[in-house]
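With one protein chain held back, the other chains of the complex are shown just where they sit.
Coming up: chain A.
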(Lines give C-alpha, C1' and ligand atoms only; values in the text may rest on other atoms or scores of the structure.)
Protein backbone atom coordinates (compact mmCIF):
# COMPACT_ATOMS: atom_id res chain seq x y z
CA UNK A 1 0.00 0.00 0.00
CA UNK A 2 1.36 3.39 -0.96
CA UNK A 3 0.16 6.85 -0.15
CA UNK A 4 -0.83 7.50 -3.72
CA UNK A 5 -4.55 7.93 -4.20
CA UNK A 6 -5.84 5.72 -6.98
CA UNK A 7 -9.54 6.40 -6.72
CA UNK A 8 -11.13 9.43 -5.08
CA UNK A 9 -14.84 9.34 -4.52
CA UNK A 10 -16.25 12.76 -3.77
CA UNK A 11 -19.78 13.48 -2.57
CA UNK A 12 -21.07 10.62 -4.62
CA UNK A 13 -24.83 10.22 -4.85
CA UNK A 14 -26.87 7.65 -6.66
CA UNK A 15 -30.62 8.01 -6.38
CA UNK A 16 -33.13 5.75 -8.05
CA UNK A 17 -36.60 6.88 -8.95
CA UNK A 18 -39.29 4.81 -7.28
CA UNK A 19 -42.55 6.24 -8.55
CA UNK A 20 -42.83 9.66 -7.02
CA UNK A 21 -40.25 8.92 -4.37
CA UNK A 22 -36.50 8.68 -4.49
CA UNK A 23 -34.44 5.82 -3.21
CA UNK A 24 -31.17 7.26 -2.02
CA UNK A 25 -29.02 4.17 -2.47
CA UNK A 26 -25.80 6.13 -2.13
CA UNK A 27 -26.14 9.41 -0.34
CA UNK A 28 -23.24 11.84 -0.32
CA UNK A 29 -20.28 9.57 0.19
CA UNK A 30 -16.64 10.64 0.15
CA UNK A 31 -13.63 8.37 0.45
CA UNK A 32 -10.29 7.52 -1.16
CA UNK A 33 -8.79 4.25 -2.24
CA UNK A 34 -4.99 4.10 -2.18
CA UNK A 35 -2.84 2.28 -4.67
CA UNK A 36 -2.18 -1.32 -3.73
CA UNK A 37 -4.55 -1.45 -0.79
CA UNK A 38 -7.68 -3.45 -0.17
CA UNK A 39 -10.55 -1.35 1.01
CA UNK A 40 -13.32 -3.44 2.54
CA UNK A 41 -16.87 -2.19 2.28
CA UNK A 42 -19.33 -3.78 4.70
CA UNK A 43 -22.95 -3.30 5.54
CA UNK A 44 -26.20 -5.17 5.58
CA UNK A 45 -28.38 -5.85 2.57
CA UNK A 46 -29.81 -2.72 1.03
CA UNK A 47 -27.20 -0.37 2.49
CA UNK A 48 -25.91 0.59 -0.96
CA UNK A 49 -22.54 -1.12 -0.96
CA UNK A 50 -23.00 -2.78 -4.33
CA UNK A 51 -24.41 0.43 -5.78
CA UNK A 52 -21.20 2.25 -4.85
CA UNK A 53 -19.14 -0.36 -6.67
CA UNK A 54 -21.29 -0.17 -9.75
CA UNK A 55 -21.38 3.61 -9.75
CA UNK A 56 -17.59 3.83 -9.55
CA UNK A 57 -17.38 1.65 -12.65
CA UNK A 58 -20.04 3.74 -14.34
CA UNK A 59 -22.34 0.77 -14.65
CA UNK A 60 -24.75 3.15 -12.99
CA UNK A 61 -24.73 6.81 -13.92
CA UNK A 62 -24.04 8.81 -10.75
CA UNK A 63 -26.75 11.28 -9.74
CA UNK A 64 -24.18 13.70 -8.39
CA UNK A 65 -20.56 13.80 -7.25
CA UNK A 66 -17.26 12.72 -8.68
CA UNK A 67 -15.25 9.58 -9.14
CA UNK A 68 -11.65 10.55 -9.81
CA UNK A 69 -9.32 7.87 -11.11
CA UNK A 70 -5.64 8.86 -11.06
CA UNK A 71 -6.59 12.51 -11.14
CA UNK A 72 -9.12 12.20 -13.93
CA UNK A 73 -12.80 12.78 -13.26
CA UNK A 74 -14.68 9.87 -14.76
CA UNK A 75 -18.02 11.64 -14.53
CA UNK A 76 -16.95 14.11 -17.22
CA UNK A 77 -17.63 13.45 -20.85
CA UNK A 78 -14.75 11.25 -21.83
CA UNK A 79 -13.85 10.39 -25.39
CA UNK A 80 -14.63 6.81 -26.41
CA UNK A 81 -10.94 6.03 -26.40
CA UNK A 82 -10.46 7.33 -22.86
CA UNK A 83 -13.59 5.61 -21.65
CA UNK A 84 -12.27 2.34 -23.02
CA UNK A 85 -8.94 2.92 -21.32
CA UNK A 86 -10.56 3.34 -17.92
CA UNK A 87 -12.87 0.39 -18.50
CA UNK A 88 -9.78 -1.68 -19.04
CA UNK A 89 -8.08 -0.51 -15.87
CA UNK A 90 -11.11 -1.10 -13.66
CA UNK A 91 -12.66 -4.54 -13.56
CA UNK A 92 -15.27 -6.29 -11.51
CA UNK A 93 -15.78 -9.72 -9.96
CA UNK A 94 -19.40 -10.56 -9.30
CA UNK A 95 -21.09 -12.31 -6.44
CA UNK A 96 -22.96 -15.09 -8.09
CA UNK A 97 -20.67 -17.42 -10.00
CA UNK A 98 -23.76 -19.13 -11.40
CA UNK A 99 -25.38 -16.20 -13.15
CA UNK A 100 -22.34 -14.09 -14.01
CA UNK A 101 -21.01 -16.51 -16.63
CA UNK A 102 -22.88 -16.97 -19.91
CA UNK A 103 -23.92 -20.66 -19.97
CA UNK A 104 -23.62 -20.81 -23.76
CA UNK A 105 -20.03 -19.61 -23.95
CA UNK A 106 -16.95 -21.73 -23.40
CA UNK A 107 -14.46 -20.67 -20.76
CA UNK A 108 -12.12 -19.59 -23.57
CA UNK A 109 -14.77 -17.24 -24.97
CA UNK A 110 -15.69 -15.92 -21.53
CA UNK A 111 -12.15 -15.11 -20.48
CA UNK A 112 -11.12 -13.71 -23.86
CA UNK A 113 -14.19 -11.53 -24.36
CA UNK A 114 -12.50 -8.51 -22.84
CA UNK A 115 -9.38 -9.09 -24.91
CA UNK A 116 -11.42 -9.08 -28.11
CA UNK A 117 -12.64 -5.61 -27.25
CA UNK A 118 -9.53 -4.08 -25.79
CA UNK A 119 -6.85 -5.86 -27.85
CA UNK A 120 -8.43 -6.16 -31.28
CA UNK A 121 -5.03 -6.68 -32.92
CA UNK A 122 -4.30 -9.84 -30.95
CA UNK A 123 -4.43 -12.98 -33.12
CA UNK A 124 -6.24 -16.14 -32.12
CA UNK A 125 -3.17 -18.07 -31.04
CA UNK A 126 -1.92 -15.26 -28.85
CA UNK A 127 -5.33 -14.88 -27.32
CA UNK A 128 -5.76 -18.52 -26.42
CA UNK A 129 -2.23 -18.62 -25.00
CA UNK A 130 -3.10 -15.67 -22.84
CA UNK A 131 -6.27 -17.40 -21.65
CA UNK A 132 -4.31 -20.56 -20.80
CA UNK A 133 -1.88 -18.48 -18.77
CA UNK A 134 -4.72 -16.81 -16.95
CA UNK A 135 -6.42 -20.10 -16.19
CA UNK A 136 -3.21 -21.45 -14.76
CA UNK A 137 -2.78 -18.31 -12.73
CA UNK A 138 -6.13 -18.83 -11.02
CA UNK A 139 -5.53 -22.52 -10.38
CA UNK A 140 -7.31 -24.05 -13.37
CA UNK A 141 -5.66 -25.49 -16.45
CA UNK A 142 -5.57 -25.45 -20.24
CA UNK A 143 -8.00 -28.33 -20.57
CA UNK A 144 -10.68 -26.31 -18.88
CA UNK A 145 -10.76 -23.72 -21.67
CA UNK A 146 -12.99 -25.74 -23.98
CA UNK A 147 -15.59 -26.46 -21.33
CA UNK A 148 -18.83 -24.70 -20.45
CA UNK A 149 -19.66 -23.10 -17.09
CA UNK A 150 -22.08 -25.83 -15.99
CA UNK A 151 -19.21 -28.27 -15.89
CA UNK A 152 -17.59 -26.40 -13.01
CA UNK A 153 -18.24 -26.14 -9.30
CA UNK A 154 -19.02 -22.80 -7.64
CA UNK A 155 -15.43 -22.24 -6.52
CA UNK A 156 -14.07 -23.02 -9.97
CA UNK A 157 -16.58 -20.68 -11.58
CA UNK A 158 -15.48 -17.91 -9.31
CA UNK A 159 -11.91 -18.59 -10.47
CA UNK A 160 -13.10 -18.23 -14.08
CA UNK A 161 -14.68 -14.90 -13.13
CA UNK A 162 -11.38 -13.80 -11.61
CA UNK A 163 -9.46 -14.89 -14.72
CA UNK A 164 -11.87 -12.88 -16.86
CA UNK A 165 -11.36 -9.77 -14.78
CA UNK A 166 -7.58 -10.13 -15.00
CA UNK A 167 -7.49 -10.65 -18.78
CA UNK A 168 -7.00 -7.00 -19.69
CA UNK A 169 -4.39 -6.27 -16.98
CA UNK A 170 -6.50 -4.09 -14.72
CA UNK A 171 -5.10 -2.02 -11.88
CA UNK A 172 -8.24 -1.78 -9.83
CA UNK A 173 -10.71 -4.57 -9.14
CA UNK A 174 -14.08 -4.27 -7.49
CA UNK A 175 -15.00 -7.59 -5.94
CA UNK A 176 -18.68 -7.58 -5.07
CA UNK A 177 -19.30 -10.35 -2.50
CA UNK A 178 -16.94 -12.68 -4.36
CA UNK A 179 -17.14 -15.46 -1.78
CA UNK A 180 -20.66 -15.15 -0.41
CA UNK A 181 -22.02 -17.96 -2.57
CA UNK A 182 -19.21 -20.38 -1.77
CA UNK A 183 -18.74 -23.06 0.89
CA UNK A 184 -16.50 -22.28 3.84
CA UNK A 185 -13.67 -24.57 2.72
CA UNK A 186 -13.75 -23.01 -0.76
CA UNK A 187 -13.98 -19.42 0.48
CA UNK A 188 -10.49 -19.67 1.93
CA UNK A 189 -9.13 -20.89 -1.41
CA UNK A 190 -10.56 -17.92 -3.28
CA UNK A 191 -9.47 -15.39 -0.66
CA UNK A 192 -5.93 -16.74 -0.69
CA UNK A 193 -5.93 -16.52 -4.50
CA UNK A 194 -7.09 -12.90 -4.41
CA UNK A 195 -4.37 -12.03 -1.90
CA UNK A 196 -1.69 -13.74 -3.96
CA UNK A 197 -2.75 -11.95 -7.12
CA UNK A 198 -2.68 -8.65 -5.29
CA UNK A 199 0.84 -9.28 -4.05
CA UNK A 200 2.16 -10.41 -7.44
CA UNK A 201 0.44 -7.82 -9.61
CA UNK A 202 0.10 -4.85 -7.33
CA UNK A 203 -3.66 -4.79 -7.65
CA UNK A 204 -5.95 -2.50 -5.72
CA UNK A 205 -9.20 -3.97 -4.44
CA UNK A 206 -12.52 -2.65 -3.34
CA UNK A 207 -13.80 -5.70 -1.49
CA UNK A 208 -17.53 -5.57 -0.89
CA UNK A 209 -18.89 -8.09 1.59
CA UNK A 210 -21.14 -8.64 4.54
CA UNK A 211 -18.96 -11.20 6.30
CA UNK A 212 -17.02 -9.14 8.82
CA UNK A 213 -14.39 -11.68 9.78
CA UNK A 214 -13.45 -12.25 6.14
CA UNK A 215 -13.42 -8.51 5.41
CA UNK A 216 -11.20 -7.83 8.38
CA UNK A 217 -8.85 -10.56 7.24
CA UNK A 218 -8.48 -9.36 3.66
CA UNK A 219 -8.71 -5.57 3.99
CA UNK A 220 -6.21 -2.91 4.97
CA UNK A 221 -8.97 -0.46 5.71
CA UNK A 222 -12.67 -1.04 6.23
CA UNK A 223 -15.63 1.22 5.56
CA UNK A 224 -18.98 0.54 7.19
CA UNK A 225 -22.21 1.60 5.50
CA UNK A 226 -25.73 1.96 6.77
CA UNK A 227 -28.72 3.00 4.65
CA UNK A 228 -26.80 4.67 1.86
CA UNK A 229 -24.37 6.50 4.12
CA UNK A 230 -20.90 5.73 5.26
CA UNK A 231 -20.82 5.67 9.05
CA UNK A 232 -17.22 4.72 9.79
CA UNK A 233 -13.92 4.25 7.97
CA UNK A 234 -10.60 3.24 9.43
CA UNK A 235 -7.83 0.63 9.31
CA UNK A 236 -9.08 -2.87 9.88
CA UNK A 237 -7.12 -3.33 13.13
CA UNK A 238 -8.45 -0.07 14.54
CA UNK A 239 -12.00 -0.89 13.50
CA UNK A 240 -11.99 -4.13 15.43
CA UNK A 241 -10.09 -2.81 18.42
CA UNK A 242 -11.81 0.52 18.82
CA UNK A 243 -15.04 0.77 16.87
CA UNK A 244 -16.65 4.16 17.47
CA UNK A 245 -19.99 4.22 15.73
CA UNK A 246 -22.75 2.41 17.67
CA UNK A 247 -23.73 0.60 14.47
CA UNK A 248 -20.22 -0.72 13.93
CA UNK A 249 -20.18 -1.89 17.54
CA UNK A 250 -23.47 -3.71 17.15
CA UNK A 251 -22.40 -5.22 13.85
CA UNK A 252 -19.18 -6.54 15.33
CA UNK A 253 -20.89 -7.92 18.38
CA UNK A 254 -23.52 -9.65 16.25
CA UNK A 255 -20.92 -11.77 14.47
CA UNK A 256 -20.85 -15.09 16.28
CA UNK A 257 -17.30 -16.19 17.03
CA UNK A 258 -16.57 -19.86 16.42
CA UNK A 259 -14.88 -20.35 19.78
CA UNK A 260 -17.01 -21.51 22.73
CA UNK A 261 -14.86 -19.92 25.46
CA UNK A 262 -14.85 -16.46 23.90
CA UNK A 263 -18.48 -16.70 22.92
CA UNK A 264 -19.54 -17.45 26.51
CA UNK A 265 -17.87 -14.34 27.85
CA UNK A 266 -19.13 -11.99 25.22
CA UNK A 267 -21.75 -9.40 25.88
CA UNK A 268 -23.86 -9.06 22.82
CA UNK A 269 -25.50 -5.84 21.73
CA UNK A 270 -28.73 -6.92 20.11
CA UNK A 271 -30.25 -4.17 18.02
CA UNK A 272 -33.98 -3.87 18.20
CA UNK A 273 -36.13 -3.40 15.15
CA UNK A 274 -35.44 -3.73 11.47
CA UNK A 275 -33.47 -1.72 8.97
CA UNK A 276 -35.78 1.13 7.88
CA UNK A 277 -36.75 1.41 4.25
CA UNK A 278 -34.22 3.44 2.26
CA UNK A 279 -37.11 5.13 0.46
CA UNK A 280 -38.24 6.72 3.69
CA UNK A 281 -35.11 6.96 5.83
CA UNK A 282 -35.39 8.47 9.32
CA UNK A 283 -34.64 12.16 9.70
CA UNK A 284 -31.24 13.21 10.98
CA UNK A 285 -28.98 10.22 11.56
CA UNK A 286 -30.47 7.26 9.70
CA UNK A 287 -29.35 4.84 12.40
CA UNK A 288 -31.10 6.64 15.26
CA UNK A 289 -34.23 4.43 15.20
CA UNK A 290 -32.16 1.41 16.24
CA UNK A 291 -29.36 3.18 18.08
CA UNK A 292 -29.11 2.43 21.81
CA UNK A 293 -27.37 5.79 22.39
CA UNK A 294 -29.68 8.03 20.36
CA UNK A 295 -30.16 11.59 21.65
CA UNK A 296 -32.48 14.38 20.62
CA UNK A 297 -30.01 15.93 18.25
CA UNK A 298 -29.79 12.69 16.24
CA UNK A 299 -33.33 13.15 14.95
CA UNK A 300 -32.68 16.70 13.85
CA UNK A 301 -29.24 16.99 12.30
CA UNK A 302 -27.46 14.64 9.96
CA UNK A 303 -24.11 13.90 11.65
CA UNK A 304 -21.04 15.19 9.90
CA UNK A 305 -18.39 12.93 8.38
CA UNK A 306 -15.23 13.80 10.29
CA UNK A 307 -11.81 12.49 11.18
CA UNK A 308 -11.91 12.00 14.95
CA UNK A 309 -8.57 10.22 15.26
CA UNK A 310 -5.79 9.82 12.77
CA UNK A 311 -7.18 7.85 9.80
CA UNK A 312 -10.37 7.16 11.68
CA UNK A 313 -13.49 8.72 10.18
CA UNK A 314 -16.91 8.51 11.70
CA UNK A 315 -20.31 10.13 11.23
CA UNK A 316 -21.93 10.25 14.66
CA UNK A 317 -23.06 12.95 17.10
CA UNK A 318 -21.28 11.18 19.96
CA UNK A 319 -17.91 12.25 18.62
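FYI, a residue touches a chain if its C-beta (ideal position, glycine included) is under 8 Å from a C-beta of that chain, and two chains touch if they have at least 3 such contacts; residues count from 1.
The rule is simple: contacts and distances are computed from a predicted model.
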Name of the absent chain as recorded in UniProt (options "ATP-binding cassette domain-containing protein", "Molybdopterin synthase catalytic subunit", "NitT/TauT family transport system permease protein" or "PadR family transcriptional regulator"): "ATP-binding cassette domain-containing protein"
Residue, one of A:187, A:204 or A:286, that touches the chain absent here: A:187
Among A:92, A:108 or A:212, residue touching the chain not depicted: A:212
Residues in chain A touching the chain absent from view: 44-45, 153, 155-156, 183-189, 191-192, 195, 210, 212-214, 216-218, 236, 240, 250-260, 262-263, 268, 270-272, 274-275
